[in-house]
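For this depiction, one protein chain was excluded, whereas all remaining protein chains were kept in their positions.
First chain written, first letter: the chains are A and B, and each begins at residue 1.
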Amino acid sequence: MKKRAVAYLFILPAALVLGIFMFYPLAYSFMISFTQWDLSATRTYVGLSNYRALIVSPDFWNSVLYTVYYVLGVLPVSLVIGLGLALLLRDSSMRGVGFFRTIYFMPVVTSPIAAAMGFSWIFHTQLGYANHLIDSFGGEPVNWLTNYNGIFQLLFDRFGVELPRVLQGPSVALTVIILLGIWQNIGYATVVYLAGLQGIPQTYYEAARIDGANWGKSFRRITLPLLSPTTLFLLVMFTILSFQVFGPVQVMTPQGGPLQTTSVIVFRLYQQAFAFYRFGYASAMAFLAFSMILIITLMQLKYIERRVHYD
Amino acid sequence: MKALMVFFGFIVFAAIVAFSQITLSFWHSMGDYAKLPLDQLIEEFNRTNPGIRVRANYQGTYDETVTKMKSALLVGAGPDLAMVNIEHIQIFTQDEALMSLEDLVERDPELFPEDFVDEFWQTIIRDGTPYAIPFNISVLMLYYNRDLFRQAGLDPDRPPQTWDELEEMAHKLTVVDARRGRTVQYGLLWGVDPMFYQFEPLVWQNSGDIFNEDMTRCLLDSEEAIDALKRWASWFDMGLSPRDLTIEEGIQSFLMGRIAMGTVSSAGIRYGLENLPWELGVAMLPGNKEKATTLGGGSLAIMSHVSDEKSEAAWTFVKWMVEEKNTLTWYERTGYIPVKKSALDSIEIQLIWRRFPQLRAPVEAIPYARPRHVHENIIEIRSILFNTVERVRQGVEEPEIAFLLAVNRVNQLLK
Partner (left out) sequence: MTKRHVTLAIKYAVLAAGAIIMLFPFYWALSTSFKELRDIYFEPYGMFPTNPTFSNYISVFSKAPFGRYLLNSLVVAAGTTFLQLVTACLSAYAFARMRFRGREIIFFLFLATMMIPQQILMIPQYLVVMRLGMGDTYQGLILPYAATAVSIFFLRQFFRTIPKDFEDAAIIDGCGPLRILRYVFIPLSKPALATISIFVFMWSWNNYFWPLLIVDSTEMRTIQLGLALFRTEGGIQWGEFMAGTVISTLPILILYFIAQKQFVKGITLTGMKG
């Protein structure tokens, strides 16, 4: 009984902060999502009509598709490269390891806005380094940020194949934003994996070596399973965060990209709220996004946590 | 002892000054190069008006400022006075957030509405009542690269006057690398922006209009408007303008001397003169059937919730900011047009033109400048129109169909 009270006391400070600054605003926004509100003193109750309008809006479902492209583009690549780098950088006795760790972490600490501005210059069609490089190898420059064609469709164009819409892939413009996301996330994954790797006792590897396991085997049998709590954390975090990507989109394509192909959910939501002052509609959008993330996270926790190895 | 008395006397004096001083918080949207001249103007006001202290706080872009003000007003906070974009006045008068200046203007012997440039004064009137005082008003101009004009064998003192001339010159200013078949320099970028600010004058120049008088119908399905759109799209089709650049990239390319002509607000003239490594020319936008350009910029408004004492002080400040001398200083240091007729007729302005000849063109453009339409859904309407012309520019929609479809959607929002 007493022990249980202690547990609640331990949670209290965090619960207080989250309660005041997160749950209350959340409830408030939920209430707003049933109204029409332009930030003025009056609000009109409109029932479910915001949700109804969203569900039939092709713009909204397009933005869901673009968001999914973004998540699927950023997540696996960042995790795999991050793990690879962490394995290369785990040995603290290696010369220059601190130097490399710092370098790979640099993109993470850069302000996302500054990074996006830098990328938009590098990918400037007329003046950017990317096209300069392509040009100096004799290739055709690419109109990165104004190209609305899906990248998979572009590949299949050569064979004269027209892919179904959903499989056409992110537009070239969105791909540039995905690249930026990968560039900024790799370091995050690396550092978290490094922290996770430190938790694996060296003795396990020694025991495995005595048993005659090679590198590949001990990686599969020891490293991967023991890293699974870390992987789960990264998987859940990256899904949640990249589902809400906004800053880079806003900076690199402030108008939502060529033919709106970079308008991810939160971009549309922000536009509805802070450009058109339709807070009810935007809130409804936020809660639809919320339910999608919730379902994905629940599935991740339910199906993957079962396979996660805790000590 | 005497020293002590003096000391105490000084303290008491200082306290009186400090307590009798009215502090006004002023929110504005002048970042970067325009911030310094504004700060200096305010500093001078504070020095010459010891009873009032204006604290100027930059709040971000115009749009960001609107969000901040709206949020602050919900909890009764916010500034005492603010720079409000003339486009946004409506948003705040709907909420009764801005003080009507009718009484102040009427009983003030020093400020004559008649002295303000008529086109400018109209921008701050809502339902016959002034809600702000025009301060940083700009017009859309044609900026051109005089160095590139010379290189192309064109006379930099004869910028294009008509669309035909514009096309002809743009052809000469477009440089194609024949070996690789690639355009290395474009003649012109008449951009579009999400505010639709740059596209509007094209329609006007073709004797069309965007909306009808009482804002109940969108008129872009007219022949004039569709022709204007076709003409504009043809500049991209002919390769005079870059189709593959975003708006931001286009501005960047123009600044970096890869595009010879572009449409930019007059507010950037002084910045351009000081910060561009090539010689800047500024001209009135070329016309077609008629001449026209767009008015933009901001005004100074007093919030309706301030006390009488503060509103008096704020009024003193606003009046001071638009005094002939100050409006001219502001003009010379930015490119925002002086708001008073007396300033436009003064000898000082002649001296400014001698120092910066490029500043003259926007003043001459005033008679052709038109204020923009106001409506509660205007931001969303413009976003629809922007996306429409972008689709035409990308070649995925035909001009006629594009504007017909857009007018349908816009008319629904106008109801």
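Quick note on the criterion: a residue touches a chain if its C-beta (ideal position, glycine included) is under 8 Å from a C-beta of that chain, and two chains touch if they have at least 3 such contacts.
The shown structure was predicted, so the numbers you read here are calculated from the model rather than taken from an experiment.
Across the entire complex, the residue among B:P109, B:G128, B:G153 or B:P277 in touch with the chain not shown is B:P277. Among B:Y58, B:W121 or B:W353, only B:Y58 touches the chain that is left out of the view. Within the complete assembly, residues 25, 27, 31-33, 35-36, 55-62, 64, 67-68, 71-72, 74-75, 77, 79, 251-252, 255-257, 264-265, 267-268, 271, 275-278 of chain B touch the chain that is not shown.
For chain A, the residues touching the chain absent from view are 3-4, 6-8, 10-11, 13-18, 20-26, 28-29, 32, 39, 85, 88-89, 92, 94, 96, 98, 100-115, 117-119, 121-122, 127, 129, 132, 183, 186-188, 191-192, 194-196, 198-202, 205, 226, 229-230, 232-233, 236-237, 240-241, 244, 246-247, 265-266, 269-270, 273-274, 279, 282-283, 285-287, 289-290, 293-294, 297, 301, 310-311.
What we mean here is this: only the chains that are shown with their structure count from here on.
Of all the residues in chain A, the ones that touch chain B in their complex are 39-41, 120-121, 124-127, 141, 143, 145-148, 253-255, 258-260, 271, 274-277.
Interface of chain B with chain A (complex): residues 63, 67, 70-71, 74, 91, 94-95, 182, 194, 242-249, 252-253, 256, 258, 377, 379-380, 383, 386-387, 390-391, 394, 396.
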